[in-house]
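With one protein chain removed, the remaining protein chains of the complex are shown where they sit.
Let's turn to subunit A:
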């Protein structure tokens, strides 16, 4: 390490060759011109081969009767899509996906906004609180799902135990659509609220202070300042989190999948009546449990369009809401 350091510092002091030979200069030119492309190439290669190509190829697979094990059985045009549109399980999964997405994202981002505002006050031990809210985000989804599966147990779960104190009868969290959606959304919220709060906090800290000072002089309340100064000022970050949460939230898999104790045995159906099967779970079930790759690719491609559509809608919606002072 010492050797490296010395060499680094010695670089500018080294002598400059007064007239470099033409050959070396050429090499130097080649190096300066092409090496940058060479060293950024791995990213584009990896993304192209393992990210973009499979995604695009999914559209092609969806136009075929394609079995995961037996391979391509021939072109069928839009037959998979026709089947999909009359497939009740698809609509059910679409409904669950949207419902879980709304239930987990809207309260999550609002809570994150509030939490960020609190963390933005002059706190002692800032690093400690920040680390504390981020902690859930580094825990794996699989582990989170197992703990929350216990929390939301019907007979001995801690949530039902606590609800008992306020006189609510035990809820069978896995059996009912709404109950299961609430439980799954709780996991998502637990894992992501703190992370988003830190993003908002970072943005809030770069809002110029004098904006608040003049508003205080005008007698604006704190609540009023929050909505008419803070929120519009951090609009880019809000838009960013809305778009990323949309993309992530519509692709939920691990939380709902592992919420079902029969995940391994029951084709990833998301409950006995598919009450919490998301589109990614349905895609997984069709592709990797039932080996119908063509149909699975059709689900994937439809979900891709849904993600795109909802992301654009949410983007413009948020831009309008957050922009109003």
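In the analysis below, a contact is a pair of C-beta atoms (placed from the backbone, for glycine too) under 8 Å apart; a residue touches a chain by one contact, two chains touch by 3 or more; residues count from 1.
What we mean here is this: contacts and distances are computed from a predicted model.
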Item checked: Undisplayed chain, where the name is taken from the UniProt record, one of "Carbohydrate ABC transporter permease", "SCP-2 sterol transfer family protein", "(2Fe-2S) ferredoxin domain-containing protein" or "Acetolactate synthase" -> "Carbohydrate ABC transporter permease"
Checklist line | Among A:53, A:91 or A:178, the residue in touch with the chain that has been omitted | finding: A:53
Check: For the chain left off this view, which of A:79, A:179 or A:247 is in contact with it?
Finding: A:247
Item checked: Touching residues (missing chain, whole complex) on subunit A -> 4-5, 7-8, 11-12, 14-17, 20, 24, 28, 31-33, 35-37, 39-40, 42-44, 46-47, 49-58, 61, 68, 115, 117-124, 127, 129-136, 138-151, 153, 155-158, 161, 190, 194-195, 198-206, 209, 212, 222, 225-226, 230, 237, 240, 243-244, 247, 251, 253-254, 257-258, 261-265, 280, 283-284, 287-288, 293, 296-297, 300-301, 303-304, 307, 311
